[in-house]
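Only a single protein chain was left out; the remaining protein chains are all shown in position.
This part shows subunit A:
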Amino acid sequence: MSDLTKLTAAELAATIASGDVSAVEVAQAHLDRIAAVDERVHAFLHVDTEGALAAARDVDARRANGEELGPLAGVPVAVKDVLATKGVPTTAASKILQGWRPPYDATIVERLRAAGTVMLGKTNMDEFAMGSSTEYSAYGPTNNPWDLGRIPGGSGGGSAAAIAAYEAPLAIGTDTGGSIRQPGAVTGTVGAKPTYGGTSRYGLIAFSSSLDTPGPCARTVHDAALLHSVIAGHDPRDSTSIPQPVPDVVAAARLGATGDLTGVRIGLVTEFNGEGAEPGVMAAYRDSIEALTKLGAEVVEISCPHFQYALPAYYLIAPSECSSNLARFDGVRFGLRTGDDGKHSLEEVMSLTREAGFGPEVKRRIILGTYALSSGYYDAYYGQAQKVRTLITRDFTTAFEQVDVLVSPTTPFVAFPFGSRTGDPYQMYLADLFTIPTNLYGGPAISVPCGLSEGLPVGLQIMAPTMADDRMYRVAAALESTVGVLTPPAL
């Protein structure tokens, strides 16, 4: 039964729907795989065996009753530990939430349940989604299935690694500055950041509210599109959620898989000329451009002059919002409380709790954000960063008047060894160099495997206009049809 874990989500759904295997067998196969390999990969912070089997039994019962099942019914999915799951531990990989069981489900989790998917558990991540390597998890890092001595990307390293290690066919990630796409690229999987507002943030523990976007992680573009269509759509509980129909990304992925890109105009960002990127990454990138051209796409260079300011603008906006979003973690109502011994004042309890509960990167960003928002510096930092954000949005708008999608490498480098960048925050921040502009703009972007460099996966990033998520799926599926799905070495 172990080869059940090698099937795609689409294949699993079809097999379950046909009655050839039960949802329980599929769930058990993945739980067994987790039991066998997760000690080495550490993709999961919590495995919900009971919940998964109960959900699978429910799907089997409904199938037996002749009920019509959704396109992903019975398919296992892993959820990044930053989404609230009712009664199931949710920590955002922070000590401050150790043992917290939310009294409610995130909208996305509700939709996953309603679609009959089977939630296996909660995946590891950088604490509060702050980081690019999953080394900032308070519960220890996740290891890249391609090379256990290397990082799996971040902050959604757990979700990407779970997929690459065949522990789950699908996973949910969240992308604030690249946290779905960047781990996707370095683990050889597919990760898509939908249009901001296209997927609900209700129940997503906020890092940076104006940037956070939940999205799908999968091994194939088609699987990612299937998951995307299950979780996307307007949510009245999130006022930034867009009240418009979701583009048909599944149809777009099928269209792309035919390998025909005739009439599609692809823009290469002039400013992403390879500076700061590894030669092997740039070589794989150039190869994929050539492949796309062969499929009929027209490729042109487009200048986006303000992209060079994206990283500094991001590192003012995201920490500013995080400094405010994380203020609620004070030990008063939930989670960790330290110093409540009758000898400390209320303010001291709050302070001691935060000191003990937050890790170094979270503290660094809270301090950065507090400073950037303070009254004497607001205009110089936060205000200026918002102006840059407007200019970057304008770059995108102008670019999309000329091309259908923009492409770039997803990351400037392949998976790096543990510890090689933790000493220098700036080096770590560079990992998201190519992914950040899209977050500031709000449009969708996807990372799809485009080859190997030094035996490690490289990803191609495809960016589209807001609410045109279908375009990137089409191009991604076309590339996948020539490059193929990457298979990591056996664990």
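Rule of thumb we're sticking to: a contact is a pair of C-beta atoms (placed from the backbone, for glycine too) under 8 Å apart; a residue touches a chain by one contact, two chains touch by 3 or more; residues count from 1.
Simple rule for what comes next: contacts and distances are computed from a predicted model.
Undergrad: Looking at what's absent rather than what's present, what does UniProt name the missing chain, "Sugar ABC transporter permease", "Membrane protein", "YeeE/YedE family protein" or "Aspartyl/glutamyl-tRNA(Asn/Gln) amidotransferase subunit B"?
TA: "Aspartyl/glutamyl-tRNA(Asn/Gln) amidotransferase subunit B"
Undergrad: Sort through A:Y202, A:F307 or A:F434 and give me the one touching the missing partner chain.
TA: Selected residue, touching the omitted chain: A:Y202.
Undergrad: Out of A:D58, A:D238, A:E271 or A:D287, which is the one that touches the chain we can't see?
TA: Only one listed residue reaches the unshown chain, and that is A:D238.
Undergrad: Have a look at A:L31, A:L83 or A:A284 and name the one touching the chain we're not showing.
TA: Of the listed residues, the one touching the omitted chain is A:L83.
Undergrad: Which residue numbers on subunit A touch the omitted chain?
TA: 83-84, 90, 92, 97, 100, 102-104, 106, 201-206, 208-210, 236-240, 320-321, 323-324, 327-330, 332-334, 346-347, 350, 370, 373-375, 378, 382
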